[in-house]
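Structure first, commentary second.
A single protein chain has been omitted; all remaining protein chains appear in their positions.
Letters are used for the chains, namely A and B, taken in the order the chains are written, and counting of residues starts over at 1 for each.
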Amino acid sequence: MKPFTYSRAASLDESRTATTVAGAALLAGGTSLLDLAKCGVTEPEQVVDITRLDGLDTIQASSEGARFGALARMSRVAAHADVLANFPAVAQSLSLAASAQLRNMATLGGNLMQRTRCGYFRDPRAFPNCNKRNPGSGCAALGGVTRNHAVLGTSEACIASYPGDLATVLVAFDAVVHLGERAVPADDFFLLPGDTPDVEHPIQPGEVITAISIPGSAAAKRSTYLKVRDRQSYEFAAASAAVGLELEADGRTIRDLRVALGGVASKPWRSRAVEAELIGKSLTEEAVCAASWRAVDGAVPHGDNAYKIELAPRVVARAILSLGGLA
Amino acid sequence: MTPLDMPMKHGDAGDGASIGQRLSRHDGKLKITGSADYALERQFEHAAYAVLVPATIGAGRVVSVDTAAALAAGAILVLTPEDDLGLAQATTFTGQRPEGAFLPLPHEIRFDGQSVALVVAESLEAATEAARRIKVTYEAAPVTASLVQTPEDAGTVGEQFNVAWGDAQAAYADAPVKIEADYHTPREYHAAMEPHGLIAKWDGDRLTVWQPSQWVHAMARNYSDWFGIPMEDVRVVSPYVGGGFGSKGFNYGWEALVPAAARRLGRPVKLALSRPQNFNLYGGRASTRQTLKLGATKDGMLQSILLTGASETSTYGVWPEQVGAATPLMYGTPNYRGQQRIVQVNTVTPGALRGPGKAPSAFGIESAMDELAYAVGVDPLEIRLRNQPDHDRMSNKPWSTRRLREALTEGAAAFGWDKRPMAPRSMRDGHQLIGWGVATGTFPVIRNYGEAEIRVTAEGRVEVVSGATDIGQGTYTVLAQTAADAFGVPVDEVSVRLGDSSLPGSPVAGGSKLAGVMTGAVHKAATAAREELIGLALTHPDSPFHGIEANTLELKGGRLTPPRADAPNVTVAELLRAIGRDGLTVRRDTLPEDMQSPEERKRAWTTMTTAQGPTVGDYSQHSWCAHFAEVRVDEDFGTVRVSRIVSAFDCGLLYNPKLVESQWQGGIIMGIGMALFEEGLVDARNGRVVNNNLGDYLVPTNADVPEIQVISVGIPDTNASLLGGKGVGEVGIVGVAPAIANAVFHATGKRVRDLPITLEKLI
Partner (left out) sequence: MVTPHPNHKPPEHGIHLMTDTIKLDINGKAFTLAAEPRVTLLDALREHLGLTGTKKGCDQGQCGACTVHLDGERVLACLTLAAQAEGKAVTTIEGLAGEDGTLHAVQAAFLEHDAFQCGYCTPGQIMSAVACIREGHAGSDAEIREYMSGNLCRCGAYPHIVAAVRQAAEAVR
């Protein structure tokens, strides 16, 4: 790591000011920032520790909705009884992420800013070509080892996958990311790589994530996060699905369905096609399995990751069916 | 006549109170309190920190190294290919010493990650950042990244690995049942939790190196060769080792840079590799491929085995991963032919990783036997029992002990194998397909020589002193047990000093031989010390036993007692006080008479040329095991979870079953990693291992490991070692991967012949 100064923001305004400073980076837990600084991906000159700001770690959840302060730690949210009761997929996505130690350190705001695990992105010395790091330099992952790269939402400039778990749930349930006054829908908070994979979020200098809110819904209350990976634990997803389900009073007809995919796309991937296909239909294994293929509409394999196109719909189907008591 | 010259044997050998007991780890308290001082944790006032700069091309030449930015960022010394370090080539473990100068930073690049510079600074942070600022200009050359990029006939045949008896081709052609299949294993890594590295410190022309090491004596010789100083002036210290698994047995070239830098700077220099460098700067298990042809009768009796295999090595060193290491030993085929090719690719030279050769070899033959079982419709356990060989066909010698049949039957009973339906896909639990698989494994008994010192203190305590190392297998503990029994004191009266090349000689802690060798040496030294003490007790004029009518005494529980009850009964400390001695020191080795010269002793302690293979002597000697695995495969996702393992082992006498069981389980767990997760992913364009970290190179976590039951079916084998133990550390991994692969076949009906068995191979 390059030498940097370390300071603690005394107020939210100070942290906002810091974001306007060239070379400054906010430390909101540090599990990503220090990791990437050690890799040489980021080279902060000033590290501004915002973890001691008061009032940004609140956790509130009810059937009406949830609101999490940006500095709420992953482990606290995961264990919160009201979150478990009203947003089980949120709690599950957090519990299945990283390790107990990292969940104690990482904050929700920091988690949203987590960057890709693309091995080429993370290795600047060996692979200088990366459009995410150096716009216009090319993509070293193309033609390389791509087992964990994205099949959805990629571009010629970048095939990196978004690795996070929580954000997958957030986009499924129409969460909102609060940047102080400004509120951005979670789905819009993550940008497609397009020609500018270096720009990952619509966040502006002077803006800091302050909170995340999720509207309450029957689907959120009956939700699950299913994460499939090689190892049983402590690994990013090969494919994951955040799903919420609401049935009509008949107990069969799907009134509301939320589906988002993780581990397979360049951003947390809402699958509205699957939702549309199934809403209003009767919940049957046949219908769900058929509709789940829509989850990979437009998917493009790159070398080693073709399996994700096969896997993702199965994860979606299993998650829906398990919520419906059919799996 | 001195007591030492007295020919008689005094009393009985040790009472055996300790060996074979389930004692807790002798060094355990230090390790659970954080006070065990691992080599890289030695603290120095003025140490400087070194960081290696890796090459970012897979082949070619270093044209120039620009150090300006590094120096500006705080580097106090940068060593580059332009530096003449004045080093000489070192003797290898084969005892050969190449001519000429040794260049740890050659201009020629043979693999990605090869060191191109060493940067030293006042702090670790400064050195790390300065190293990042080194700019290297290369001339790149085409890369052969890995074995999978090479054609079947690539490389050269390793003639020394040719094994043949009978007429395997003809027998195969005539066999009514034929199996032919290709098996592949990828590059695998040690991933010991403690990184490699060293601290070097010069005192005048004397060099001390603190370094995690499986073999301090060989490393001391290596440094003495490199730096042209007498071996007596080099000391390698390695009191505790945070895992080795074969990777810390020999020096690697980059290690020479640290003493070189320390000498230039006149201060201690410390280097600890980063985790990615622990994948790039020394070799793991080489990738292998093998084609197996089995010819058999319709009831599954083997008629012929044909093996053609290949493993990758580097372009500058030869490390054969012997895919035929287990194949000819497992079954009683009347006809056999095996051949192996060695293929050069742009990698760091591979090395020994737990169960070298045997592990990939067993994956081939034990998968193929399962395929044969299904081809002939014979239970996989039964076909193995039917084909057990009555002797070693390769050496034409009888087995010393081979209780593999017992391992198979007792393991099967504990597992409940008799309830196994033969048909694949016949057991399920919801979405999970359940399968049961069996496979066997072996590892040779390797014998060698050792040396140990026993120091009896004025307080009557016993200190065992040896240069052998403990990498977690339990050297401290079993040597304390051995000395306690042989000398006749309680084990908690024994302390053990290890891991220092200035201490008595030892072979490498590798190849599952150290316990057998060193218990022999310690037993000999402790017995001699005991005899010397008893001799003194009987002959010294000031001894309370002087003049009693006895020619022997019993030394037990730290007390000396004569045969007659009315005679005195004293502690060792009391005797020493009475005769005016402040202690006793006895050093013994197990070298034969004709190997006592200084040259021969150096050869024994610093090369592998004195090691004796499994068929030296009248017998063929090996450890054996049988693994029974249950897997649960998600039928939609292809994810495999191992839900139960029972393994039965024949490793002879167990010096300490508690520690042995830990090692067996550890081998099995590494085998789970080999079966399901572990694979160095190589970028075909530059040969870089891109998953060079513990987040992407997956080793099993706690949640990946089920209940594991281990069973000992061994009996003491005194051909293998003085006390009757055979090796335990390596054999545990051998056969695990095929047991799991066979279970996956049973669960799913899919035969996966290339490891690891990742989900995309099953969906």
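Throughout what follows, a residue touches a chain if its C-beta (ideal position, glycine included) is under 8 Å from a C-beta of that chain, and two chains touch if they have at least 3 such contacts.
Predicted, not measured: the structure shown is a model, and the values here were computed from it.
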Among the chains presented, those that the missing one touches: A, B
Chain not shown: contacting residue from B:Ala525, B:Ile708, B:Leu723 or B:Leu755: B:Ile708
Chain not shown: contacting residue from A:Asp57, A:Asp123, A:Asp187 or A:Glu207: A:Glu207
Residue, one of B:Thr56, B:Ser274, B:Ser501 or B:Thr639, that touches the chain absent here: B:Ser274
Chain A, residues in touch with the chain not shown (by the definition above): 1-10, 13-14, 17-28, 30-31, 33-35, 38, 46-51, 75, 98-102, 104-105, 109-110, 113, 199, 203, 205, 207-209, 232-234
Absent chain, residues of chain B that touch it: 24-25, 27-38, 41, 43, 123-125, 190-195, 240-245, 272, 274-275, 471-474, 658-659, 661-663, 665-670, 693-695, 699-703, 705, 707-708
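Here is the rule we go by: only the chains that are shown with their structure count from here on.
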Distance between chain centroids, defined by C-alpha means - chain A, chain B (Å): 42
Contact set on chain B toward chain A in their complex: 54, 56, 112, 125, 128-129, 132, 431, 634, 636-639, 641, 676-677, 681-686, 688, 690-691, 695-696, 698, 700-704, 758-760, 763
Footprint of chain B on chain A - complex, ascending: 1-3, 40, 117, 119-120, 123, 125-126, 143-145, 147, 228-236, 238, 306-307, 310-311, 314-315, 317-318, 327
